[in-house]
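For this depiction, one protein chain was excluded, whereas all remaining protein chains were kept in their positions.
Up next, subunit A:
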Amino acid sequence: MSSVIELDDVWYGYDREKPVLNGVSLQIRQGEFVAVIGGNGSGKTTLAKHCNGLYKPSKGSVKVNGCDTKTMSTAELARTVAYCYQNPDHQIFHSTIAAEVSFGPKNMGWPAEKIEQAVNEALEAVGLGGMGEAEPYFSSKGTRQKIAVASILAMKPQVIVLDEPTTGLDYRGMLEMMELVRRLHAAGHTIIVITHDMRLVAEYAERVLVMHRGSLVCDGDPQSVFAAPDILASAQVEAPAVYRFGEAAGMKGPLPLTLQQMTQKIAGGGQWR
């Protein structure tokens, strides 16, 4: 797989004396589902904001499809890397959902027919088809979060960065949101999710990046990352309960990450390897 985002020895600090990123190097390949985890203030969001040029590295380089982000504006990079904020209320300002979703495509200078098609497709993708004329502000948090996702989806980006997409959502809202993210991934989008929810990481992510004090301390698949308790503890995160239960029960082999895997393991089902 070709790499879509490439960070090479990236340093960044809001304050010169206190770097928030300390020489982070990594590659994100086309079609990956990456979860970025770590404690508060570990540099997760700062790292993600480098991917779409909101922040430019003070040292090192970030390349998106081979182009250095220092030579491109955020508006230009938005065509490739979309960023969905944790709080949808920070971006909604139109009086209808369709107008809100069409804001990005309009900024791209697309023709009206293409915008309309993109808006309809984006609304269908997030499950808000036919709701284009509804008022976005007074809908539920889950719906507003979907509007925020639709508004970036309409720009047809290659990479979607989601900053804590399930925060403030109830269980059903969380499931709907993550199923939406899974569908987007299946449709070919590269997904980067910043999260504190380890169950979500275990269930959906293919690759996990662990951030601690501005450094990338672990990079691997969920199974290998959760098998490194010292790193997880230093990064102030904990493996999901199912994994810890398997560990405490003395299970052999790769420990189950999800409830489904656990039941299969206990039942001795053939699907578990």
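One rule holds in what follows: a contact is a pair of C-beta atoms (placed from the backbone, for glycine too) under 8 Å apart; a residue touches a chain by one contact, two chains touch by 3 or more; residues count from 1.
Keep in mind that, in the parts below, contacts and distances are computed from a predicted model.
Q: For the complex's missing chain, which UniProt name, "DNA polymerase IV", "Fe-S cluster assembly protein SufB", "Cobalt ABC transporter permease" or "Cation:proton antiporter"?
A: In UniProt, the chain that is not shown appears as "Cobalt ABC transporter permease".
Q: Among A:Ile5, A:Ile28, A:Ile97 or A:Ile152, exactly one should touch the missing chain; which is it?
A: The single option touching the absent chain is A:Ile152.
Q: Among A:Pro19, A:Gly38, A:Pro57 or A:Gly104, which one is in touch with the chain left out?
A: A:Gly104
Q: Using the touch rule from the top, list residues of subunit A that touch the missing partner.
A: 49, 52, 54, 73-75, 78-79, 82-83, 85, 87, 89-93, 103-104, 107-108, 137, 151-152, 155
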